[in-house]
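Complex shown without one protein chain; remaining protein chains in place.
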Amino acid sequence: MRRLIFAAVAALALSGLARSASAQTRLPQEFSFQSPLGTYDKTDLQVGFAVYQANCASCHGLGLVHYRDLRHLGLAPQDIAAVLAKLNAEKSADPPGKAPLMARDTFRAPFPDDAAAAAKFHGAIPPDLSLIERGHKNGADYIYSLLMGYRAAPPDVTMLPGHYYNVAFPGLQTAMPPALKPGSVTLADGKKPSVQQMAHDVAAFLAWTANPTLDERKAVGLRIILFLIVLGIFGGLALRSGRRV
Amino acid sequence: MAGSGDMAVEHGGEDRRDFLKILFGATAAVGGAAIVWSFGSALEPGESAKDGAVFDVDLSPIEANSGISLRWRGKPVFIRHLTAGQVSAVEATPMKDLIDPVAVKDRLKPGHSQYAVVVGVCPHRGCVPVGNKPTDPRGPYDGWLCPCHGAAFDAVGRVRRGPAQQNLDIPPYRFISDTLIRLG
Partner (left out) sequence: MDNSRSDTTPGWFEARLPLCAAWHRHWSEHPVPANLTFVWSFGVLVAVALGVLAVSGIWLGFAYVPTTHGAAASIEQYTREVNFGWLIHDLHLDGTTMLFGVVYIELFRGLYYGSYRNGRDLVWIIEVFRFFVFLAVGFCGFAMTGGALAQASLTVMAAHIAAIPIFGDGLSQWFLAGFVVGPATAPRIAMLHEAIGVLVILIALLGYAASRAAKPANPDGIAVTDAGDMVPQSAYAGKVFSAFIIFAFIFALIITFAPDLGQPAGMSLTDPLSIPVRPAPPWYLLGFHGLARAGMSVGGGTLLTVAALILLGALPWLDQGKVASGRYRPVYAGFVILLAIDWIVLSVAAAEPAVGAWPVVIDITTIWLFVHFIIITPLVTMLAPEHAVPARIARRIA
């Protein structure tokens, strides 16, 4: 049996080697939540939310996130109320007479339906971003790489109409124009974050929308692990003392 | 717990063994309780369901002598903006004429006596009374009228005519400002 387990480990290690060759267009980033015990950095998430509102929300929805969930980013109820008041003052795609947004609503969809989005963007429908991070391997890295991956198309590439060359996008041509506008976000201290920081923080924010329970998972999971260690020790002692008799 | 084979064991060893057994059993019980608690806690209503449990209602759009209906925890809630005449009319009603005598001031919030807030479920058989829409009949007491069995309520929701024997319920609410209430 022992030989068998060794063989299994060796075979798995080989397959890992074969896999690592595939990611050359990614720009790996440091995210606080990627380490085993790491949690979300709430400052990053708040900036990421501001970046999303300023640069993404006009095309991409977040159908699984409620405005009340923003309290998990460290926003106070009056901050959330301010966000809602600003949104309610803006012109939206909602039909007139619709009730104003409340904290219990999910993020406002940018388009009433897919057909409206397709009509505006020549058939390309901007996907909902709630789960985009989980839809890709190392999703936060993917989002960062995608946002930073716009290049001038090499001369041998024929571009599709209305598409942009992006080294991180599968197929290299995306219908999404470069989204992050420098200076579109102002932090509390008056500074304007660089495009790199904006890409990093919005990637962290979208990782949070895909895994909002990550911090709780790690906290509860560690308690379970500690409990099992204690239970194992006590059980071992009890069984051993029983056997000595 | 001592069987015949344990007689030779010295007393101290047996105590230690029992202690370890109890310690182990107690730890396992704590784990079991944690599992039961977390699965039980998962049976509580989720956040979206709780959202409907407490929320704020803006009263400023309600014209005098009109009302709105809304849903609170799945139940209809009626809010009516009373005129001064309606308030004095219900206050003038003698207590002995009431089926379920309650003073008007106990059915309204002090300082905000122009707003009546009631649960729109008839205490008789659970029908939803009419009288909130402008086109609805309000019954003989200028309040609400139950379409099922004809119970009639006054403008603050007190029952004036059977078969109902109790007044309309009042949901828990408080005024946050002059025109904003928090239900729940």
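Letters are used for the chains, namely A and B, taken in the order the chains are written, and counting of residues starts over at 1 for each.
In this section, contacts are C-beta pairs under 8 Å (C-beta built on N, C-alpha and C of every residue); 3 or more make two chains touch, one makes a residue touch a chain.
Predicted, not measured: the structure shown is a model, and the values here were computed from it.
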Name every displayed chain that the left-out chain is in contact with. A, B
Which of these touches the unseen chain: A:28, A:74, A:100 or A:135? A:135
Considering the complete complex, of A:27, A:64 or A:116, the missing chain is touched by A:64
Where the unshown chain meets chain A, residue by residue: 1, 3-4, 7-8, 11-12, 14-15, 18, 36, 64, 125, 127-132, 134-137, 170, 210, 212-213, 216-218, 220-222, 224-225, 228-229, 231-232, 235-236, 239-240, 242-243
Per the touch rule stated above, chain B touches the missing chain via residues 1-3, 38-39, 41-44, 46-48
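To be clear about the criterion, only the chains that are shown with their structure count from here on.
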Between chain A and chain B, tell me the centre distance in angstrom, where each centre is the average of that chain's C-alpha atoms. 39
Using the touch definition from the top, list the residues of chain B that touch chain A in their complex. 5-6, 9, 13, 16-17, 20-21, 23-24, 27-28, 30-31, 34, 47-48, 51-52, 55
Under the stated contact criterion, what part of chain A meets chain B in this complex? 66, 68, 102, 104, 227, 230-231, 234-235, 237-238, 241-242, 244-245
